[in-house]
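Every protein chain of the complex appears in place save one, which is left out.
Chain naming follows the written order as A and B, and within any one chain the residues start at number 1.
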Amino acid sequence: MALPTAADRPFVIQLEEFSGPLDLLLHLIREQEIEITDIPIGRIADQFLAAIHVLRLNQAAEYLEMAAYLLRIKILMLLPQPLDAEEWEDPRAELVRRLLEYEQIREVVDWMLRRAGERADRFPRGVVPEPPELLLPPAEVSVDQLLQAAERLVELLPARVMHRVVPRPLDTEGATQRIQEVLRERERVELAELLGERPTITDIISVLIALLELARLGAVGLSQADGFGPILITRATAHEAA
Amino acid sequence: MQPLTKLLEAALFAAARPVALDELLGLDPGATEEEVRAALSELQGVYHAGGHGVEVVELAEGFQILTRRECAEAIAQAQLVQRPRRLSVAAMETLAIIGYRQPVGRAEIEEIRGVAVDGVLRLLQERGLIDVVGRGEGLGRPLLYGTTLAFLELLGLKSLSELPRLEDLSVALKPLADQAVGE
Partner (left out) sequence: MQPLTKLLEAALFAAARPVALDELLGLDPGATEEEVRAALSELQGVYHAGGHGVEVVELAEGFQILTRRECAEAIAQAQLVQRPRRLSVAAMETLAIIGYRQPVGRAEIEEIRGVAVDGVLRLLQERGLIDVVGRGEGLGRPLLYGTTLAFLELLGLKSLSELPRLEDLSVALKPLADQAVGE
């Protein structure tokens, strides 16, 4: 295999040599001049596994996912086919469809890279540093655009949070204990008081979850005299708690 | 050169970006669209006949003066201007998918590329090559992306219709259902 050999190079560099598992797969297929529509799946699956090991791509979820997918097809191909050939659906069909689609994209990419290269050989007039008073043309912003930007940000947040290591996980147990302790001494307490001076977002969420759970169990009562007013937490009577 | 052509040259020169015909009409309230077009082709003719180092190029739905390709090497070598950095293949793949399928959501792009594309989408958006153009129907009303004029500029295209037709590619992906899958 004419794959870039580089067991000694760092992982990140390897990732850049292929734009994804389909790219690597296509590389293997082209190198051996295999017909996409009739892939010897066993051989290709083994080569794919070997390649991601050599290239240290086996640390990337996407490559592992593809490896597992190839192995699954390999196994399906080994199963005895039904006698009625019409009923048999080639386990490779979906892979072939994806590869063809991807190959087409790559052809467009080659064209785009060529065009972009040609365009990059023609320089526009450099942007002139204009005199200071002309430096900043009025910006175009509308409230709507601002709100859209805010919405977009919100959209991005959950996705990022998934990858983040949260240093202070929710502590509902601790919060439950604290609430029960306070209520052992006093009959009622305001939510704001319970949260203290400068609660963090995790504090707030922990306390809220603990409260809701306690309320569900009937261990505490929650009340709010008027809209947006203070939320009052009361010790449930023995009768209610039962 | 006619007065309008002279004005046009100065304007295209000063703008330093592709300028739409509509905008050029603002240069001379008395001029018609035909006159502006005629002036544009006079300018193109003058540059061509005179063997100039620059030319008028139609791209990104407008007109722009650019240096001729054959001068690029010398200018870069003299370190007067730097060539822009090339986009990665991963970025280009994502751009290609958006170019052809717009408006398109992240999930569809990831399905085709087989990798997560959050980072690439952000990069392309920050470089102004794509933008959010709407929201899809499905769960969570996903953001849909489309290409911008800067995308056309990047490739030196007049409009999206200049992208190669998929039928003309050697790997012709006609309607998906029709594919003969090596049974």
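FYI, a contact is a pair of C-beta atoms (placed from the backbone, for glycine too) under 8 Å apart; a residue touches a chain by one contact, two chains touch by 3 or more.
In this text the structure is predicted, and so the values were computed from the model without any measurement.
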So that we can see where the missing chain sits, which residues of subunit B does it touch?
-> 1, 5-11, 13-16, 19, 23-24, 26-28, 46, 50-54, 65, 67-68, 71, 74-75, 77-81, 122, 125-126, 128, 131-132
Across the whole complex, the chain not displayed is touched by subunit A residues 123-130, 134-143, 145-154, 156-158, 160, 190-192, 195, 199, 201, 204, 208, 224, 227-231
